[in-house]
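Only one protein chain is missing; all other protein chains are in place.
Note that the chains are named A, B and C in the order they appear, and that numbering of residues resets to 1 at the start of each chain.
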Amino acid sequence: MKNEETQVLHIHCADEKGLIYRITEILYSHGLNIVNNQEFVDAKNSYFFMRTEFEGVDGIETITNDLRKVLPTKAHISCTPVGNRSVVLMASKEPHCLGDLLLRHKYGELTARVKAVVSNHEVLAPLCKAFDMPFHHIPAAGIDREAHEASILDVLANYAPDYLVLAKYMRIFTPSFVERYPHRIINIHHSFLPAFVGASPYRQAYRRGVKVIGATAHIVTDNLDEGPIIAQDVLPVNHSFSADEMAFAGRDVEKNVLAKALKLVLQERVFIYKNRTIVFD
Amino acid sequence: MKNEETQVLHIHCADEKGLIYRITEILYSHGLNIVNNQEFVDAKNSYFFMRTEFEGVDGIETITNDLRKVLPTKAHISCTPVGNRSVVLMASKEPHCLGDLLLRHKYGELTARVKAVVSNHEVLAPLCKAFDMPFHHIPAAGIDREAHEASILDVLANYAPDYLVLAKYMRIFTPSFVERYPHRIINIHHSFLPAFVGASPYRQAYRRGVKVIGATAHIVTDNLDEGPIIAQDVLPVNHSFSADEMAFAGRDVEKNVLAKALKLVLQERVFIYKNRTIVFD
Amino acid sequence: MKNEETQVLHIHCADEKGLIYRITEILYSHGLNIVNNQEFVDAKNSYFFMRTEFEGVDGIETITNDLRKVLPTKAHISCTPVGNRSVVLMASKEPHCLGDLLLRHKYGELTARVKAVVSNHEVLAPLCKAFDMPFHHIPAAGIDREAHEASILDVLANYAPDYLVLAKYMRIFTPSFVERYPHRIINIHHSFLPAFVGASPYRQAYRRGVKVIGATAHIVTDNLDEGPIIAQDVLPVNHSFSADEMAFAGRDVEKNVLAKALKLVLQERVFIYKNRTIVFD
Partner (left out) sequence: MKNEETQVLHIHCADEKGLIYRITEILYSHGLNIVNNQEFVDAKNSYFFMRTEFEGVDGIETITNDLRKVLPTKAHISCTPVGNRSVVLMASKEPHCLGDLLLRHKYGELTARVKAVVSNHEVLAPLCKAFDMPFHHIPAAGIDREAHEASILDVLANYAPDYLVLAKYMRIFTPSFVERYPHRIINIHHSFLPAFVGASPYRQAYRRGVKVIGATAHIVTDNLDEGPIIAQDVLPVNHSFSADEMAFAGRDVEKNVLAKALKLVLQERVFIYKNRTIVFD
């Protein structure tokens, strides 16, 4: 029996002449109905990326095996049915990103199952209740970071999410936590032109009189706020904005950029390579 | 002897299973060094587009012949060395688009040879002289449209340009003129949100109090200002702008959008199909 | 006893020399603590606008009377406490604008009391329930436009809203309905560059291959979709978007532009004059 859902094939490997030919020959021989096909070669690193969206096939294991025979030995090959991913959202006190994602999920805009919300505060519980979304309050007060993360991991174990989405979760994870979800944690943070390092970035941005504020959605790696960037956007501000008003105005761009990044990830449009993303949008 | 320059292969035809495989097999068998490869399928019309950038090959006629054997009978196949195009610019009185293109050309930003400027007015002659660019003043006063266009065609005949770029050329061509340069005339015009039809669009936009003005670069077809769109952009305005100030502010977006569109065309990134463009950027 | 809340004074009238001096003399003589003051003169129509935000005063009637003595006879003077407005939202089937406004209201971002939602369909009832927001389903099927509007007016009578916000309410009001809420109905609609008149605008935009889609928030007047514009924004699209995907992508810009326009109105930043807005942002 045929599987009619859309699947996405990801291939990335060292570049060689004839890769597209070799790959498409196999896809053609298996009768794949290709809906969309995109390739990119990182010329500097001589590295090849290909995203193929197709419909109506089973026996993907056979295809993968056949591909492996014609690709370089270290090639990465994966195939994912679109809409099959699961997500847990994490947040602290601010409702704008969380509420926006819950709304989009409720109305089918996110091709994923959002399974629960985890927070270090209680304030967003009513919002989750309004959306019938399980809410786990795991307070961080009075325990050390490792103990707090252990409690979070216990809760997450029940959901086995493919992705964690940090919707203004204001705590930093330890490297060992991040390792549990390699390239599977998505974060949003404010950004400036130029950037301001250290505490109170909006206050620093205000003092410098920036005319543009922005937001960056990125993959979380050990290197705090410096993982591969998925999406960014900005909005104009002016001298009449206080630091607080800049932060407030930044909410709109934060929520849109996070939602955009999550949708790109869920549609399997994002490859990560050497701390950069390749985004086939 | 090898030809080391970059060339771009364009293929578009009715979509079929296995097209990419069949095409890349031939490209591979001829040893093409593919720098960049992009495909798009217009699902609604079941139509296939492919742009392949490659280096270092001669015998492109043989390749084209081989491709023709494996593609649908009505397939369009063309191959163009990048940087080989010639352009004539046309303008009326406003210097912003013309001056911008002349500057970009002087500093090698346009991968084309700009051969001359044709104008129905004399006012831009000194600008062309400053750039050592041949300037042809072909006044339209006192003669009919056909006679004027005949004079223009006489001048153009000496240059045999691949493209005509209307850098604020404020006259409308007859269908028979447009037919002489099918899909080879690029125009820029102001655009609004919503659009205003008829005379004095900036005046109408002012009266409605628009908050955004824009510009659209498009291919000229018989259907005035309604040919396929190549590029668009906008900039914000507010109540303090008079109609004249809107037109003035619009100049910056007009010149950037026209330059962007021209560069896309010259890099062979634009396909035209059913009054739409497919732009591989 | 002092009133500590922020109030906004609106003055607009024919321009004359010395207006700011005469107005600020009176405000100063009453000891107003001015937080923010903005003026604009529409030079073309020789018309003056002033918005003054102040704190901590009562006896606004006395001030208004004093102002009237020094201003042109037809001057408009009004004073509104910020945060005092009431709003009823109207929607049809699409949840994105309604959900976004309900979220912003729940978290105090809208300085107004949203009192209820009125819809010609039932599908958004659960969303309103989740936010504990009264929902009135007033079906339009099987009755004429006047009867339907009469039912809506009956419901609205209970709430006496200052503003009606059409959050993708897909029906057109009769002139007599609009007259009941003069300059007090705010609508959002998609916009294109160029605009497409008539049915299925996204389909027309797709056929033309537009590279930018947008949204316009405006005041509803008799002239359908042509009332004064409050806010506009755009987002880029490309050839890979189907008409449906353009409409879908347009949702993000629609909800942001509507929220922005509503906030501007609620902060008393919008003047309407001759089918244009003056927006002090």
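Rule of thumb we're sticking to: a residue touches a chain if its C-beta (ideal position, glycine included) is under 8 Å from a C-beta of that chain, and two chains touch if they have at least 3 such contacts.
Worth saying up front: this structure is predicted, and the values here are computed from it rather than measured.
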Touch with the omitted chain, as defined above, among A:Tyr21, A:Phe40 or A:Phe54: A:Phe40
Contacting the left-out chain in the complete assembly, out of A:Val123, A:Leu153, A:Ile172 or A:Val212: A:Val212
Residues in subunit C touching the chain absent from view: 17-18, 20-21, 24-25, 27-28, 31, 33-39, 41, 43, 236
Contacts of subunit A with the absent chain, listed as residue ranges: 40, 42-44, 191-195, 206-212, 214, 216, 225-226, 228-234, 238-240, 242, 274-279, 281
Touch residues of subunit B, complete complex, unshown partner: 95-96, 99-100, 103, 106-107, 127, 130-131, 252, 256, 259
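To be clear about the criterion, only the chains that are shown with their structure count from here on.
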Pair of chains with maximal C-beta contact number: B-C
Fitting subunit B to subunit C on CA atoms, where both chains share a sequence, rotation angle to nearest 5 degrees: 180
Mean-CA-position distance for subunit B and subunit A (Å): 37
Whole-Å gap separating subunit B and subunit C, where each centre is the average of the chain's CA atoms: 41
Per-residue overlap in subunit A, given as positions that touch at least 2 other chains: none
